[in-house]
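One protein chain is absent from this view; the other protein chains keep their places.
Chain lettering (A and B) follows the sequence in which the chains are written, and residue indices restart at 1 in each chain.
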Amino acid sequence: MCLAIPARIVQLFPEEETRALVDVAGVRRHIDTGLLAEDPPRVGDWVLVHVGFAMSKISEEQALDQIQLLKMLGEEQAALEELAGYDPADPVPRLEPSSWSTS
Amino acid sequence: MKYVDEFRDPALISNAAAEIRRLSDPRRAYRFMEVCGGHTHAIYRFGLKDFLPENIELVHGPGCPVCVLPMGRIDDALTMTSDPSVIFTAFGDMMRVPGAQGSPLAWKARGSDIRIVYSPADALKLAEKNPDRHVVFFAIGFETTAPSTALTLLRARARGITNFSVFSNHVTIIPAIRAILDSPDMRIDAFLGPGHVSTVIGCRPYEWIARNERRPIVVSGFEPLDILQTIVMLLRQMKDGESKVENQYARVVPWEGNRAALKAMAEVFNLRPYFEWRGMGFISQSALGLRETFAGWDAERRFSIPGVRVTDPKAAQCGEVLKGVLKPAQCKLFGKECTPERPVGALMVSSEGSCAAYYNYEHRKVLAQIEPAAAVRAIA
Partner (left out) sequence: MSIPFPARSRFLDPQIEMAHGAGGKASRRLVEDLIAPLLLGDSSGPLADAAQVQIGPASVAFTADSFVVHPLRFPGGSIGDLAVNGTANDLAVSGARPHALVVTLIVEAGLPSRELEAEIRAIAQAAARAGVIIAGGDTKVVEHGKADRLYITTAGIGRPLPGAHLSPSRVQPGDKILLSGPIGDHGTTILLARGELDLEADLSSDTRCVFPMVEALLNAAGPCVRWMRDPTRGGVATSLNELARDAHVGILIEEDAVPIRDTVRGACELLGLDPLHIANEGQFLAVVAPDRAQAALEALHQTQGGELAAIIGEVSQQPRATVLSKAAFGGTRVLDMLVGDPLPRIC
C-alpha cells in the first residue's frame, strides 16, 4: 500500500488540467493530479506519486526542518556532556544566584 | 535522488541510532507495531534492526492489503477471466498470490488474458483502446490507493466508458488497528503510523488510539531516517509518560488529510457492512464497495462470482502472523512447505508480507547465525 515516489513536475497541460509530466532522476512519466485539485501543483513543485496519481505536495520547508532536527539529535546532550567534563562531581555546572551578587 | 538520499545520510542515521540507545530504558522491553506493510518492507530492506538495541522489538501489523485478502476473493476474481471478452488487470503485487485454483500468473499461463498495470488509469485506457472487450480492474489497497480507483471510476462515468468495471477489495486501516488492540494476545506499547494512508485520511483518525487506548502513535515516513526518527519520538513520549498523535512525515502528510481524495472516495464508495480479513475473521465497516450509482462499473454486480469462502490450509498460521502474535519463523510451514517459490499464503508472496520480507532479507542471516554487526565489519 505504500510505494510512493517523490517526483518533480516538469510540464503541465492547459488542455487537460489533471495531467502532468513528472521527472524522477531523468525518467519522465505522465501522472494524474486530480487528487490535488484543491491546490493544483505548479511546474517545479515536488509531489508524491502513487499508482500514477499525485497524492500530496512535498514541502521543501518541512523537509529541511526535519533534517535540521535530525542534525540536532544528540547535540544538546553532547553539549551538556562537554560541560560536564569540567567537573566530574557536578555533571552540569549551575550558576548560583549568590554568585551574581555585587554586595 | 532528492527527498530520498537526504534521508539515508549515514551520519544522521548514526546520530538517530545513538539517540535511540540513549532514550531506551535497558530495564524494559519495548514492543512497537508498524501497522503498514510498506514499513515492514522498509525495515527489512534497509536492515534497520541493525540499529536498534535488543530491547526494542518491532511487531509487524496487518497493513498489507494483499496479505489480508482471503483466498476465496482471488478465486472469485479469476472466475471472471473465463469470459473470453474479459481483459483482467491487476497490480504486479497480486500476480503470484495463490488462490485455491492457482495464482493469476498460473491462470495466465493457461491462457487467461491477465495483464499487469501500474495504475487504474492504465486499465481504463485499455478499455478505451479495446471497445469490443471488457476490462476488469482488480482493485486492492488501503486508503492510499482507494482515491485513485475512485477518481478513475469518476472519469469512466464522465467519459461514458462502460466496458470497464472494478472488483473492489479496498480495505480501511482503522478497523485493523482496532482489531489488534482488541485482541487479547497482544501487548503493543506504541505504533508507527502508516505514512501514505495518512496523506489521505490525515492524523485525526488516530486520536482515539492515543486518548482512549493510551498508546503513543507517530505517523512515519519510509526512508531509514524517517523510521528511526519515529522510534526516537515514540521513545520520548514513553519516557515522558505521554500518549499523543505526532506527525513525523510532515513534509508529505497534512494533518487534515486530502479533502479532494476523501471526497472522491465518498462519491464512489460506501462502507461494506462487513468484510472478511484473512486470519482476522469478519470485521464490520472495514472495506469499501461501490455505491449503487456505480453499479454499472461494479464487477461484483456484472459478473456472478461464486463467493465461496476458502479457508487457509490448517497448518498455515497466516492469521497469527498478520496480527503480530507469531513471528514468521514461528509458523510451522515457514521455510519448509511455504517459501517465496511455493507460497502457501499471501504473506510469503507480497513484497510487504512479513514472511516474504523476513525470508528474503533476514532469514538466512539467522540461519547462518551471523551477527549483523560482524557482516558490516567484514566489508568495512
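What we mean here is this: contacts are C-beta pairs under 8 Å (C-beta built on N, C-alpha and C of every residue); 3 or more make two chains touch, one makes a residue touch a chain.
Note that the coordinates shown come from a computational prediction; the quantities given were computed from them, not determined experimentally.
Residue in contact with the omitted chain (choice from B:101, B:183 or B:360): B:360.
Hidden from this view is one chain, which touches chain B at 1, 4, 8-10, 13-14, 37-38, 41, 44-48, 50-51, 64-66, 91-93, 95-96, 105-106, 108-110, 116, 118, 122, 141, 145, 224, 340-341, 350-352, 360-365, 367-368, 370, 372, 375-376, 378-379. Residues 1-3, 5, 7, 24-30, 49-52 are the ones on chain A that touch the missing chain.
Heads up, the rule we're going with is that only the chains that are shown with their structure count from here on.
Chain geometry summary: the mean Cα position of chain A and that of chain B are 24 Å apart.
On the side of chain B, the complex with chain A involves touching residues 1-4, 6, 12, 15-16, 18-19, 22, 36-39, 41, 63-65, 91, 118-122, 141-142, 144-145, 147-148, 151, 155, 194-197, 199-200, 222, 225, 229, 232, 248, 250-254, 258-261, 264, 352. Within the complex formed with chain B, the residues of chain A that make contact are 1-4, 6, 8, 24-25, 32, 34-38, 46, 48, 50-53, 55-56, 58-60, 62-63, 65-67, 69-71, 73-74, 77.
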